[in-house]
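With one protein chain held back, the other chains of the complex are shown just where they sit.
== chain A ==
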Amino acid sequence: MAMEVTQILLNAQSVDGAVRKHAEDNLKQFQEQNLPSFLLSLAGELANEEKPAESRKLAGLILKNALDAKEQHRKYEFVQRWLALDPSVKGQIKNCLIKTLSSPSHDARSTASQVIAKVAGIELPQKQWPELIGTLLSNIQQLPAHTKQATLETLGYICEEVSPEAVEQDNVNQILTAVVQGMNASEVNNDVRLAATRALYNALGFAQANFSNDMERDYIMRVVCEATLSPEVKIRQAAFECLVAISSTYYEKLAPYIHDIFNITAKAVKEDEEPVALQAIEFWSSICDEEIDILEEYGSDFTGDSEVPCYYFIKQALPVLVPLLLETLLKQEEDQDQDEGAWNIAMAGGTCLGLVARTVGDDIVPLVMPFIELNITKPDWRQREAATYAFGSILEGPSPEKLVPLVNVALNFMLSALMKDPSNHVKDTTAWTLGRMFEFLHGSMLETPIITPANCQQIVTVLLQSMKDVPNVAEKACGALYFLAQGYEDMGPSPSPLTPFFQDILQALYAVTRREDAGESRLRTAAYETLNEVVRCSTDDTSPMVMQLVPHIMMELHQTLEAHKLSTDEREKQNELQGLLCGCLQVIIQKLGSSEATKYVFLQYADQMMALFLRVFSCRSATAHEEAMLAIGALAYATGSGFEKYMSEFYRYLEMGLQNFEDYQVCAITVGVVGDLCRALEDKILPYCDAIMTQLLKDLSSNQLHRSVKPPIFSCFGDIALAIGENFEKYLVYAMPMLQSAAELSAHTSGADDDMTEYTNSLRNGILEAYSGIFQGFKGSPKTQLLMPYAPHILQFLDSLYMEKEMDDVVTKTAIGVLGDLADTLGSNAGPLIQQAISSKDFLNECLSSDDHMIKESAEWAKLAINRAISI
């Protein structure tokens, strides 16, 4: 058997497809026939020093994949499956794994480390495998070095895998001691020291207690700082990564070390190799993130009592930090503007400079201006580009009072540079800088406009001209136009200053989308995005021009549907284009459909448009489906009850969307469209409700569907009930128990992390919106009594939400509204029940005195309804 496994594993990596396929089938069969024996032989293979490295590694990977999966439901399944295994089998597997950590083969050790972490991820939260940490720690005391290295790596993976609560503080202390020892300069083996440094990165989240203790923290910080000076570049990089993680996790503990860290990072930025220098810059970016968050959270009333104090590290470091960052801007790479994934020291430095500007505001301006003035006219493109980049970087953060005079001077220079500078790099950055000017310093909120009737025409002319430049420059010019248009979005009813150029702008953008090279530098996407924004921000006087655009976009979409016999690559591009075109139509529908003046003319296109969208559904592309679905939702909303005529044809695609578990975004969007349809068609949606409800109920019970779609499905129940009123009766028996069990599940959040709390709140909101819609739907019907049996549970749910105290504002608002809906619909019949509920007193009173006006409003409404229910 064992021999056979080795061969199968080797065959599974064969270059011969048939052999590979056969081996994979064998493995699958083996797993299905006898899982314990399958896993055991994989562990045995991994641990066996006599086996080939390839088969050992694959055995380990298959073992790992049998313990974990990306999809939530499969992961859960695997965890249960492992926990149910015979303890003796598990014991043997674990022994094999631990043993492998001492293997001379690096691959085998490394694979075993990862598998151990997965097993730990399952067992430690269950309080199983208590001896694991002890065993590993005793490994570290032993020689040889490679065992030590693998064990430290394992500890790191374990810390990554399990949450801090699953590990006892004693064990945490021991892990940290071992890890920090391994990092120490006295550790001569670089592999061990590197593994220890990387392990510390993962273990930092466990070190809350240790970071609160001055001595322990001093020690950890000293070791980390020493590691940044290691002769080995990978160790230096890993040590800086630790510093970055510390800066965000333990910001409030950094004050005693910040001076030293500055010196270390400055040296690294100036002298060290790029991967290290990037991390050193990242440290300061991360400090900016922290301080921006703190200052934003407390706004202007920042006091000594605030939870996390702001130490103004950036402000203090400013005079030395800014010159350091400005130097990095001169280290551009030749092709960084063409390469989408590019990241280098100049880009990181600019990004950090932008964050510094947001952190300190006005103070950065005098430090940066001399650099700009010195370099902006230099013959070397690097200097001109760096100067422009520096200017663009500081446009967010400082006050308009400080910036507007500078921008007024710079604007003309930039416009002319965009036309005349010989360097594409400079033009790229110049167009981007113009975009930043418009993004942050142009709009109705600003008192002194930088764009005036005098220069508006020139700006538009230059941007439209620049849109004919090379793709990366044209893309940035589109971006600048995007913000130029956006700045006029809150204009009064008077014609927009862009009106005189509107036709030219639309034509230019449309021309860009049709450029041969529009596929480069995401130019086509940028052009459509800008077109969308220009349409969104347009005023009524230009709607005839938007209207003229409709047949063009529809024709483009039509052409994509006519193209046949495409290669995979071409098809992908075609689908992307369909997505963009559907997106553009969606924006136009929303715009022209929202004004009575244009709606009726526009809706003449509805039939044709709908036919195109339906054809898009026959192409297999999730993105295009999603966009078409969104567009249809907008169309249904604009059309109102007239949408009924499309339903018979559209319905099957709606159902397809609701069944699309794989591309859950499509499913989620489709659920939203059901809501649109309910509001557009009202009771005319009734004929489709049986099928829709069946599908929605299926979706809810599926563990394959991404969980984020489930709250909107509940909300959708409410939409349906509100649309069809008492006809919802027949679904009560299915929907109510579903809601009830979800409600029970979501009533308690204790111990959950932020993500889980957020999800729970969105689930609660969905459930409550369902109740709300159902109550209001039944209101005034003779069948309201059918809801009586559910009232006690719903009130209980509200009470438990109130007791739990972990609702966000949205849930609070919806919850108190449901209380009102219940009282409103059930009236005096529910009076005694309501009076017993805590919600109707304490919760209601709390909401009535809420600062949040939405909550207060719902509460006042609920009070009105309750008073009536009780008094009648």
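For this structure, a couple of remarks:
The working rule: a residue touches a chain if its C-beta (ideal position, glycine included) is under 8 Å from a C-beta of that chain, and two chains touch if they have at least 3 such contacts; residues count from 1.
Keep this in mind: contacts and distances are computed from a predicted model.
The listed options are "DNA replication complex GINS protein PSF1", "Snurportin-1", "Mitotic-spindle organizing protein 1" or "Protein odr-4 homolog", and the UniProt record of the chain not shown names that protein "Snurportin-1".
Contact with the undisplayed chain is limited, among A:275, A:361, A:400 or A:519, to A:275. Considering the whole complex, the residue from A:163, A:181, A:539 or A:800 that touches the absent chain is A:539.
Per the touch definition above, the residue from A:679, A:706 or A:748 contacting the chain not shown is A:679. Touching the chain that is not shown, out of A:79, A:508 or A:634: A:634 (per the contact rule at the top).
The missing chain, though absent from the display, is touched by one residue of A:350, A:471 or A:831; that residue is A:350. Although one chain is not displayed, its contacts with chain A can still be listed: residues 244, 274-275, 278, 282, 285, 337, 340-344, 347-348, 350-351, 354, 393, 428-429, 432, 444, 476, 479, 489-493, 525-526, 528-529, 532-533, 536-537, 539-540, 579, 583, 586-587, 590, 593-597, 599, 623, 626-627, 630, 633-634, 637, 665, 669, 672, 675-676, 679, 715, 718-719, 722, 769, 772-773, 776-777, 779-780, 817, 820-821, 824-825, 853-854, 856-857, 860-861, 864-865, 868, 872.
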